[in-house]
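Have a look at this one.
All protein chains but one are shown in place.
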Amino acid sequence: MSGRYFGTSVPRKEDRALLTGQGRFVDDLKVADALHMVMVRSPHAHARVGAIDLGAARALPGVRAVLAYADLPQSLRAQPIPLVHPNAAIKQGFLPYVLAKDEVHYVGEPVAAVVAESRHIAEDAAELVEVDYTALPAISDCRDAIRPGAPLAHSGAASNIAARVPFKFGDIEAAFRGAPVVVKESLFQHRGGAFSMECRAGLAQYDAMQDLYTVHLATQVPHQTKRFYMDLLELADNQIRVIAPDIGGGFGPKAPFYPEYALLPVFARSLARPVKWIEDRYENFVATFQERDQYWEVELALDADGKIRGLRGSFIHDGGAYLPRGLIVQWISSTTVPGPYVMPAFSMEMTSAITNRVPTTAVRGAGRPQAVFVMERLMDRAAQALGLDRAEIRRRNFVRPEQMPYPVGLVYRDGKPVTYDSGDYPACQAMALARIDYAGFRQRQEQARAQGRYIGIGIGSYVEGTGLGPYEAVTVRVATTGKIFLYSGAAPQGQSHHTTLAQVAADQLGIDPGQITVVTGDTAGTALGVGTFAARTAVNAGSSAHVAATEVRRKILRIAAAQMEVAEEDLELKDGYVVVRGAPGMRRSLREIAVIAAGIPGYSLPDGVSAGLEHTATFSPAQSTYSNGSHAAEVEVDIETGHVRILRYVAADDCGHVINPMVVHGQIVGGVAHGIGNALFEHMRYDAEGQPLTTHFGDYLLPHAADVPRVEVLHMESPTPLNPLGVKGAGEGGTLPAIATIIGAVEDALSPFGVKIAEAPLTPQRIVELLGDAALGRTQ
Amino acid sequence: MPDIRRISLEVNGVQYEREVETRLSLADFLRHTLGLTGTHVGCEHGVCGACTVLVDGLSARACLMFAVQADGRKLTTVEGLGSAEALNDLQQAFHDRHGLQCGFCTPGMLMTLEELLRDKPQPDEAEVRERLSGNLCRCTGYQAIVDAALDAAKRRAATQGAR
Partner (left out) sequence: MRDAGIGRHDVQAVYCGSAYGARDQSVHRAPRSHGARRRCNRMPALRRHGSAMKAAPFTYHDPRTLGEALERLHSLEGASLLAGGQSLVTLMNFRIAAPAHLIDLNRVDELAYIRDEGAVIRVGAMTRQRELEFSPLIAARLPVVQEALGHVGYRQTRNRGTLGGSLCHLDPSAELVGVCALLDAVLHLRSASGARDVPIAAWGQGLMTNALAPGEMLVAVTITPWQGPHGHGFVEFARRHGDFAIVAVGAMLRLRPDGAIAGAALCLSGVAPVPVRAAAAERLLIGQRPGHAAWRAAAAEAARIEAMQDQHVSQAYRQHLARILSYRALELAAARALPQMR
C-alpha cells in the first residue's frame, strides 16, 4: 500500500482547536439553560434497598427532579441494561437496572438521580436523599467468591460463578506425560482502570418540535449507544441522534452503556431542558468499569531442548458485580496465552467470578497483558530450569514466518479461530535485542554489581488480535459545492482518526488531507457504525475509507471521461479538479462532477452514472488480524528502598503497513506508559467488605513524566493480506508486553538474591519484602 | 441564601466583572461563567494539572482556588497563548511533535511549560520531566510533550538570539 499520504507523518488536523482551548469536549459544549444531573450512589458493596425518601431533596430550591427506580419510565423498570456480547457459556448473566431495583451490588452503584439548576445545588440535594439500606454480606475477593459456601454477591443467585469455560486443543495429557521439564507458577496480575483525563460525560437535549433527542456523549460507540436508547426508551430510528464530540481519552471504559446515560434523555424530555451529567473523579473511581484481578495457576511442559510440549492451568477472573460486556476480557486472556509460540497442546480453564465490586470490562489491552505476563514468566522460568538464555528459548519456540497463516487452535472473541495471518516474530525479537544490546548486557550487569548496583534486563513478546469486525462505516462524499466530506462511525478519543482517515482518502482523491472534512462518531453521519475500541479503526475504518474513496474516484473518472470525451486512463485528480494528463487546460472541477452525479430533476442520469458522488463502504474483515511486538527493558533496583528505575526501554513493533508513523509512534509510547503503570504503580484496592480504598489520584498512582522513560520505538512491517491497506491495529500493543518485560527485568536484577516474582503491580515495599535481610544493604 | 461576591479580574488581557457564589471554583468560573472552556477539569483534587492556569504569572491549580480569590488578579489561560491561525511557538512545537492526542491535558501542559520556559529558558530533559510531574497525561506517555518543550525552548532561544 503506498500513496502520497499513506505512510507519511502528516501533522494532525485535530490539533489547532485543541491547542488553543477550542476543544469541544462534552462539558465545553455551550448550551443555554442546561440542568445538571448528579447521581446518588450506594455506599454499600451489598445491601437491600428499602424505602427511599426523596422529599427533602425535592424540596431544595433549585432542584427540578429526583428519581429512584420506582419513578422510572416503565421501559426502564421492565428491563435491565441489555447484554452486548451474549455467550452461551454464561450461566448467570447479571445485568443492572438503570437505578437499583431492590438490591445494590457494588459501592458506587446508582440508586437515585437528582437534577438541579446547578451542579452545586444538585450535590447539595443528593446529600438529602435518604435511603434505607440493609447491609448484606459482601464478597470482595474473587478467590473467596468461588469457594463453596461463600456469601452470594447477588441474593438468590445459584453461586458467584458467572461462567466456567475450558479452552483446549491438542492432547494435553500426552504433552505432560513424561515431559522432561515442567515449570509451574502461580501468578497474580492486577490491572486497574483506564483513568482517562476526561471522566465520563453526557448532555441530552430534546427538541419537541422535531421530536428528536440529541445526546452528546463521551462514548467510543455512538451507533451502539443509539441502539441501546432505542431499546431501553422505546424510541424510533428517527427520534434519537447520538454524537461523540471531542473525547478526552477512552481506553475501553467509555464503550459500555452505563445507567447514567439512560437517564439523560428521560430528564431532558420531562423537564423540557437540556440535561448534562459530568462524572467527577471520585465517581470515575467507583462507578466506571475497570479491569482488576486475575489469579493464575499454570504449568508448562517442555522437551529437554526447550521446545514447548503443552501448557495447562486455570485462572480466576474478577468480573465484578455485573456482566455488561459478557466474557470479553476473560476470553481474550485465555486465547492470548499461547502468544507467538508453537503450542502443540493447551488446556486452560477460565472461571469468571461475580464479586461485590464495580464490573470489569476492557481497559487498553483488554485481558491480553495478563496473558502475556503469564506466558512470558513461564518462558523465563523454563529458561532458568534448562539453563538456557531467555531469548534463545523463545527463538526455539517462535512460530516462524513460513508457518503463516498459523492456526493456534483456539476460538477468539471474534468467533473465529485464532489464526495468525502474518508476522516475523524471530526478526522482531532480534531487532529489539540488537537495539538494547542484549548480548552485551551480562557484562554491563557484572560491572554494575561490582559498583554495588543491581541492574537487570527483561524481554517480552506478544501477538495481538486487532482489527475486530464486524465492520466500520465510512462515507466519502463530494458535495455539490465540490467540497469533500468523510463520515465515519469511528469515534476517536485521541487516536487521530480525522487525520489518518483523511490521508487514506486523500490518496485516492488527489487532494490535501486538510481539504477533507472528517466527521466521526455521529449517528446522523452514517447510518451504520460500530465504534473505536480494540485497535480496530485503522483496519476497519481505514479500509472502508480506502474502498469508499476508491469508488468515488472511479465515479469521478467515469463521469469526467464521458463529459470530456477522453479515456479514463488519461485523467488524473489534482487539488479538486479532474485534469487531462499533459493538457492542464482541459479540466473539470469536482463541483461540476458532483452536480452531474446529483442529477437534474426530471432527467435520467447519464449512462453508467449512479446517483450521488459518494460511496459508503463497510469493510468487514473475515477475521482479526494479528499484530506482534517484542520489548526489552533495562532497570535498576535500589535494593535498600525497593525503588525501580527504568534505564532503557525498547519497543519493537509490527502492525503491518502504517498510515501515519507519527501517530503509531505516539500510540506505542502511550501504551508503554499504561504498561509501566500496571507493572509498578496502579492498584485499585478494595477491602474485605468491598469498599474501594483507592478513590483518588493520591492513592491510585498513575505514572508521571519522570516515571516513564524515553521509549525507543522500532518498526517492522508484515503487511496483512486481510484488508486492502495491509494494516493492523496499533493502539494497544505498547501495553501488552510491558508488564512482563519490566517484571522480568526486576527479577533479573535481583537474581543474586534468588528472588522470584510472579505478580504485578510490584511495589517497592514488596521488593523489600522479597529481599528480606538483603534489603538492609549497607545498614546491615 | 447563597453567599455572593462581586469580583473584578483580568483574564488574557481582558477585564471582567462578575458576581459569583463564593464556593464557585476558579476553574468553573473560567469555564462556565466566562465561557473560557480551554481550562479543563480532570480531578478536582489538585493532582492531574489539567486545570493549570497562570495567576499573576505563576502557575496554579484552578480547581483548588475559589473564583473570589482571583479578584484583582491577572490570569492567563490557554486561550491567551495563541489562536488557531497563529499558534505560539510552544503550541506549534506541540503540533510538530505530536505532543497531544486526545487534547484534554494539553492546556494544563502548555501553561505549566510556559512558566518553565520563562523561568528556565534552556531546560534539559530531566528538568522538563520534573516540571511536568504535576500534570498527568494518559495518552502520550509524555515523550512527545517533552520533545515539544525542548523544541520550543530552542526556538525561543533562536528568536531571542536573533534580536
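Per-chain residue numbering starts at 1, and chain names A and B are given in the order in which the chains are listed.
Convention: contacts are C-beta pairs under 8 Å (C-beta built on N, C-alpha and C of every residue); 3 or more make two chains touch, one makes a residue touch a chain.
Every value quoted in this text rests on a predicted model; they were computed, and no experiment measured them.
Checked against the full complex, the one of A:Y213, A:Y626 or A:F697 touching the unshown chain is A:F697. The hidden chain makes contact, of the residues A:D15, A:E283 or A:E634, with A:E283. Of the candidate positions B:M65, B:L81 or B:L117, contact with the unshown chain belongs to B:M65. Residues touching the missing chain, restricted to chain A, are 38-41, 43-44, 107-108, 119-120, 123-124, 126-127, 129-135, 280-283, 286-287, 640-641, 643, 681, 685, 687, 691-699, 701, 703-704, 706-707, 763-765, 768-769, 775-780 (touch as defined at the top).
Listed for chain B, the residues touching the missing chain in the whole complex are 2-3, 5, 21-23, 25, 28, 44-47, 49, 52, 55, 58-61, 63-66, 68-69, 112, 115-116, 130-131, 133-134.
Just so we're on the same page, only the chains that are shown with their structure count from here on.
In whole angstrom, the spacing between the mean C-alpha positions of chain A and chain B is 29. Taken together, the chain B residues at the contact with chain A in this complex read 21, 23-24, 31, 35-45, 47-48, 50, 77-79, 81-84, 87, 91, 94-96, 98, 100-107, 110, 125-126, 128-130, 132-133, 135-146.
Taken together, the chain A residues at the contact with chain B in this complex read 9, 11-12, 14-23, 25, 27-28, 30, 120, 194-199, 246-249, 251, 280-281, 493-496, 662-663, 665-666, 669-674, 696-698, 702, 704-706, 708, 710-711, 734.
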